[in-house]
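Pasting in a structure now, in structure tokens, and then I'll have a few things to ask.
The complex appears here without one of its protein chains, the remainder shown in place.
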């Protein structure tokens, strides 16, 4: 599984040509900044750095002292928000922005964040990454009281809770609204004078605080700070709500509160395995170093003999470097990625579709021919892409192909913002027999990193079964929270509205 | 002033090249149908026939028995809604649609109708033409109660009132919501089983009931019935709320109520003068025949001597025909309209801009040279286009140019859905001296139809000053209703939200 | 048959939805100007005025004293050439431009004119309207000598003939090249210092000379002079080659020659019947007046009883005015044209296609109901549109529908630049029995203007069978010239290359 330049989450394997479909998809990246004259441009740059968290739509809301301005578009950040004319439409010194992995059409655009609403206390814009596990329940309660819901986004629920709060002031209302939300999320909001952020009680989704010449910044990952040369201040803590407010003297006052009962932090392991950018620091750990450590631990566990360590680009590269360093087997680029597979090839002819994975990857025959290849990937979801990659390597003359995966088998769905296939489509659930799984993939051997090996790579210790240090239900089935809506519905919760998503 | 193929309402005369700007613009056309298997396609056709009421955006919502579907797009109906793939996205046997005259950008799309909301009683979609004169007041009351407003559209207020109603069932709630609304409007709504419509207490904006093989239709004008071969049933009465509901036996039950204190009907005269399509029947009168009568009455009043009657195409053509028949002076096409001025020429070079009106109209020199020309237009707003047209005719060799206008002088702003320039920009307010006005226009003589002449053309009788038979404040300053928001604000009410309209 | 805002020449009746297909299509409009600093902008305006002669592509070539600049685009003139950035790409004081009715895709763009070539005597650009009847023969001779043909345009043949001429100087070479060309054409060319024009021996296609402040202009019609305020100087004569050349003292020298054996002028009657804009003066005659005269003569010939004279808009309008004036029967707009049928509706769903002509025209029921309608159209080609229009009028309640056509029956193909359907598809060839034709159209009576009636309207005299005053083979089968290529091929000559036209 490799990081992709084109998401295809709405693509099923059967009916749409899908160069990227066999991956998990997270839904968002968020960025906000207060009291900086280039608020919109800096937000555009931050969202560009967070583009890997969502490629189908982006939005920015600003406030210029008199009015709020909102621009939301389908497409990449660089398609729209770097244009001078666009930035002129977004004046002001406070901004929040959002990248979204989403579907196409008008309903989708309606759901593109940030959401904005006018409340009795003034305008407010909200952007979030993650998922509320009790949004449907809250939504029903809200509607029953006479409110109207115009989007299918669970973020709208937060807006309603803020609107209906009896607290004084938007900050107190925000804290109260957050206190009702369950799930895994990082959420930011802005009003005329405030930038606010919140992270769920377990800190499943990441959120960091940065600073650029006194202007506070909230962002999903540190790479969004690096691109603009901002200083990393600290992670927002699990269960923390932070409020940055402009003062009359031009300074910014930052206050923090914890509306939830205290819980231990349990960061989502998939941030390390796949989602976060390798140059980000998540919860104090270099993602690149963690991935190399995953590769090193995998080398210790796997003990495969081979001539070359070859990454599935680009997701498997750091783990392959770690694997090569630990095993002493040379690291080589045995698979070359074609950089010209952009947002094209959407619906190619059947003749072209048949060439599938070759449009994106090509085997470096000069390296592979006659060799025993250790192929390193970051994770395996349905296994369909792995099957094709292994075949590609084999067709290039590899004598043996050993697939080593730098994460455990995925067995359970996520409900905290990761778009997972139906559990029965996951490779690990389709083949319980290891030999059959290996046969399906077409490799000579197949190894997954153990859960303890992953815990060690991330946290330096094995998993504590009583108090797992991380969120790991996709590997273990142990969810960190209740799943209120799921239990009520007894089924998957993709659709929260009577209004169907387009596409 | 001529009907336009390109709206330019957001264009000011000074900073944007504007082939169409010197016109009034109405804001909407609406169409709805219940219990017909081709609901979306028929709605697309109806909206196409109503395209003259709004060209910048269109939307359709349908319900297919399980889900609501919504598609809204900037651009003409024919740009999007006739595509088979689009119609596949809009399944169902109930649909409402809306054409909008609007601005560009993302905020605009957020405001494109129909608006949809999920209520405790189920989903509802609302589309309206016109303007509520107390929307801002109601909006503030709603927000103070803890609701959130996500658009700047006054239609959203209706949704909130329906949501907050304590009545049982969506029909009763719709009636109650309407009972709070003041202004001039035609409004349609749909739920899973109902198509509902309402017309303001004075019937300022038009709304008709049609029937296609038992399927009830609501539409702004009869031309939307004609295009699909539907039968005209009757006008919705002023102050009437109509509810069409599917019955279990497959029939449709239609009920009517009048939640307002009874008022006399006072249709907007501008529907006859300019807005409605000539082949529509508005309040029982053929618009084409009314316009011809306007031309005939003008001929009686004006008594100008001339060799030719020449319409300013296409708006002035029916009145010119009437004028020619009454006066016996030949009707000739002295001005040719260029049909290739579509949505192009948006920002031409200065070299091109200098040619202004010639891009759209050309003089038929062979007819005009040496002649005394009686030029007939439907109305004059700021007079800037008239000035250029008169010059065009004069440059083609006309010996005399007499401008006769088939409506009275416009002196007051509208607050019922017509986008009027600031009153001080209206020609009639800039020049109180008739000779100076004539000099500004550059014509040898200038005549406006009298108010009584217009009343006679439309209704067959002079104006009753105590109980005017029509809405005519733009000519007379006598508004049919209170202007609640205007009085409260003591100023124009273009902006109802803190969130600025884009563009 | 009505002038159209959307060409559909590549549309066959059977496989493509076709609002405009039942018309003849001419292929080009040309414009050139020498020694004016705004050469490109004026050419853009001229081409805009000539847009009715070709809507699918346009091109402009200029020379700025050092280099030639060429920009050619699919689409309307106003889509591209009024943009300041485009005009900056076209500097210089000499320009030629061309509108083309054409097909889609890459081959089409390759064929968009003006064509440019570098010759030993310097660069030359050529644009033409019409068709060479011996182009294929000449092309084969040229290729046999070792030249290469890169387009399917017959204009390329002219370039080769100029290149291969042994004459000194581009003007002499142009004259020699023209002397080889047979057919019907108006052709303009430019070099670094010259603007040249030529009209075929019979003057089948029109070409006029204008003047703007000393800058000579060549254009297909006078309406292109009117838009820029240029003076009409004279028609280029049949068989004339004109050369305008910059002199060192800043003046322009104009010379004329006649390389062909003298022939009588025989202008194409279809310029009067349909192609030329009503405000143009073609060969000294106002097109609008000619069309009115056609209507008057038709009224004299037809002697139909009726209540209303209704034009099929917009092509039939001038004839209908003439008909009404002659007959005394009132002229009324019984059919309303929808102005929003632009370049949309390209491939509508089957549901929408079924509404066909109603998307473009609507019946004005208030006028038609119960009436005996005399419907006036300019011409009938295949009759498919007439059938639908008659049905539209009948559906609106007309008691009788009499179709009167302001031109004779079309029976023969054109080979001089008009795109005619295969002869067997022409209505007049499908039905030799008048009653059957009438039945097919669905009208109560059907009348065509006689050939003599048309001759009288245009020239004031009946047709001289020995020396017909006009080109009229589509009505009479008498072609004014040999058809060299046709005779050689014994078949239609649509394709002149092995390289197929795209689309």
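Read from first to last, the chains carry the letters A, B and C; within each, the first residue is number 1.
Methods note: a residue touches a chain if its C-beta (ideal position, glycine included) is under 8 Å from a C-beta of that chain, and two chains touch if they have at least 3 such contacts.
Small disclaimer: the values here were computed from a predicted structure and weren't measured.
Trainee: For the chain that was dropped from the view, give me its touching partners among the shown chains.
Mentor: A, C
Trainee: Give the residue, chosen from A:168, A:303, A:351 or A:432, that touches the chain omitted from the document.
Mentor: A:351
Trainee: Using the definition of touch stated at the top, determine which of C:28, C:45, C:87 or C:159 touches the missing chain.
Mentor: Of all options in C:28, C:45, C:87 or C:159, contact with the hidden chain holds for C:159.
Trainee: Have a look at C:123, C:169, C:330 or C:442 and name the one touching the chain we're not showing.
Mentor: If we include the chain that is not displayed, C:123 is the one touching it.
Trainee: Tell me which stretches of chain A touch the chain missing from the display.
Mentor: For chain A, the residues touching the absent chain are 3-5, 38, 41, 44-45, 48-49, 51-52, 55, 76-79, 82-84, 87, 223, 226-229, 277-279, 281, 286-289, 314, 317-318, 321, 325, 330-333, 336, 338-345, 347-352, 355, 358-359, 362-367, 395-396.
Trainee: Kindly note down the residues of chain C that lie in touch with the hidden chain.
Mentor: On the chain C side, contact with the omitted chain comes from 59, 67-73, 89, 105-107, 109-110, 115-120, 122-123, 143-144, 146-151, 159-160, 163-165, 497-500, 502.
Please note the rule applied: only the chains that are shown with their structure count from here on.
Trainee: Work through the pairs of chains, note which ones touch, and then classify the graph as line, ring, star, complete or other.
Mentor: Shape = line; chains linked end to end, path left open.
Trainee: Whole-Å distance, chain B centre to chain C centre, using C-alpha means?
Mentor: 37
Trainee: Per the centroid of Cα atoms for each chain, what is the distance between chain A and chain C, given in Å?
Mentor: That pair's centroid distance is 60 Å.
Trainee: Compute the distance, rounded to whole Å, between the mean C-alpha positions of chain A and chain B.
Mentor: 47
Trainee: Could you pull out the residues of chain C that touch at least 2 other chains?
Mentor: Chain C, residues with two or more chain partners: not present.
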